[in-house]
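Shown here: the complex without one of its protein chains, the others still in place.
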Amino acid sequence: MTLGRAASARYAAFLGTLAIGLATIPLWAPRFWIYIATQALIFAIFAMSLDLLLGYAGLPSLGHAAFFGVGAYACALLALRQVDGLFPLLLVGAVAAAIVAVPIGALSLRTTGIYFLMLTLAFGQMLWGLAVNWVSLTRGTDGLIGIPRPTLVGLDAFEISLYERGAFFILCLIVAIVTFALLQMLARSPFGKTLEGIRENERRMRALGFPTVRYRFAAFVTAAAVAGIAGALAAMSNGYATPDLLYWTVSGLALVAVVVGGARSLIGPVLGAFVVLFAQLGLSTYLERWELILGAIFIAFVLFVPGGLVGLVRRA
Amino acid sequence: MDVLNLAHGSFYMVGAYIAYSVVVATNSFWLALLVAPVLLALLGAALEVVFFRRLYRHGHLAQVLLTFGFTLVFVDLIRSQFGPTTRSIAPPPGLGGAVELFGATFSAYSLFILGVAIGVGALLLLGWRFLRVGAVLRAGVEDKEMAGLLGINLPTVFTLTFAFGAGLAGLAGVVAAPEFAIYPGMDASVLILALVVVVVGGLGSIEGAIVGSALIGLGYVIGTSLFPQFAIGLIFAVMAAVLIVRPSGLLGRRS
Partner (left out) sequence: MDLSAVGLTVRFGALAALNRVDLEVAAGERRAVIGPNGAGKTTLLNVIAGEHRPTEGSVRLGGRDATPLPPWRRARLGLGRTFQRSTLFSQLTVADNIALAVRARNRSGWRFWPGSEDGLNQEVSRRLEAGGIEHLARRPAGRLGHGERRILEVELALAASPSALLLDEPMAGLSGDERQKTLERLRSLPKEVTVVIVEHDIDAVFALAERITVLDHGVKIADGTPTEVRANARVQEVYLGGL
């Protein structure tokens, strides 16, 4: 995306306002809404990682929730074994997800397009099946419960507990902003430009001398690692990790968030994540048949707003 | 057809629930076997005409999102009608017993399923080969104008194919109903298995799908008896192995 100077200034102002606006939420919102906003931020990080795949690398994964779940379980397993410290646990989530992504990526990336979609979906469900069936490790459908939130090892001087009102939300906000900045940087780097070229025309990129599969593989593993971080945050936030985190509908919702928000913009998926999460949690609080409504909303969106929210803004 | 329909599993699920309703109301499994595929074919045709038709040119992602929306709608509709609990129906009279064959005992109903599967597979193969449905569809997918010039009415062909696929999914749902549990998540499990089968067999190949299901079925049975917890793992191991050797599936055309 190349913007004119005025447009970039407006964009920066928009980002700043959004960040500050979000940061004030703990000051005025009721607890329940802080909780939902926290979930939305975590989902936003997850959706941004999917945008790296879908928007920039052109890889439509329908199994991305697997890495979200692996990050959550890895974090949970260690936290339950008295491993403490925010950074080590987030790192563990990222590394575990990246490790799992290596074989899945190596196999799935032999294909592209619809085939890639089917493969990632299948592998994602395999990991979900594993989470359900490997009871000795994961406790099956009951999941791992009672995961403590870590302390900020190294930042003891601040005397902040992540159980305080708003503290965990602010943590998620910081992680989301850092993720956004890093992914934005990646997208504008030579690596990002190369991914863009591969998405546009892989055949030509190969003819020019780029080992395209390696680039896509790198994007796949990176996206998985970011999803793992989001998963670790989810485990800390909820205090539990269940197979539901890996279920394919979570991948589907993330895909919806990216497309509803507008792919290849990073900020679009953040907005999309908020829309999806508020729609999901909001509807489910007040309506019994919320999935039906949600599904109908998605259908309408696909039919009538193919460019996503960001597309609407760009056109306006 | 080059369309990825995530709601295909939903058709299967709806088929099973129709069977359940018909059996509860009339106590006739055979009626269900007749009604469900027809209803689902009609449903499929309607969805194709109203929704999917607009999306062919928008590519796979739009299809995925649209059909994903439908899976949410279907599963919720089913849940609102039948609740979240697992249902079951008895096999039709005469197929409830066990049969002795080659010194082993089989339930008569599983033999019935096998028979239906072989019958449908054979019919599909014959249709594919001799009616050249495959050739028409492929031509339609690859070159819409050319197919039009040849006097093929593509929209109708696509609608019919879609309806036929939905009907078959419904038939599978009915046939499966007495053997497997009927519950609101059955759409996803069958969808994934079907995807694995297609990936293993090769996209766009009926023969491939048949070979694929045989292989995966075998893998599943062996897996269940050896290490029940990880039967699903063995299926995916088979898939991974096939992919390593032949990325486009056993009988798929190389792209």
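By written order: A and B. Residues from 1 in each chain.
Keep this in mind: a contact is a pair of C-beta atoms (placed from the backbone, for glycine too) under 8 Å apart; a residue touches a chain by one contact, two chains touch by 3 or more.
Source: prediction; values computed, not measured.
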{"item": "Displayed chains contacted by the hidden chain, counting the whole assembly", "value": "A"}
{"item": "Contacting the left-out chain in the complete assembly, out of A:T141, A:S161 or A:S189", "value": "A:S189"}
{"item": "Absent chain, residues of chain A that touch it", "value": "185-186, 188-191, 193-194, 196-197, 200-201, 203-212, 215"}
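The rule is simple: only the chains that are shown with their structure count from here on.
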{"item": "Chain centre separation (chain A, chain B; CA means) in Å", "value": "31"}
{"item": "Residue numbers on chain A that touch chain B, as the complex places them", "value": "54, 60, 62, 103, 107, 110-111, 113-115, 117-119, 121-123, 125-126, 129-130, 133-135, 247-249, 252, 255-256, 259, 288-292, 294-299, 301-303, 306"}
{"item": "Chain B residues touching chain A - in the complex, by the definition given at the top", "value": "2, 4, 6, 51, 54-55, 58, 60-62, 64-66, 68-73, 75-77, 80, 188, 192, 195-196, 198-199, 203, 229-230, 232-233, 235-236, 239-240, 243-244, 247-248"}
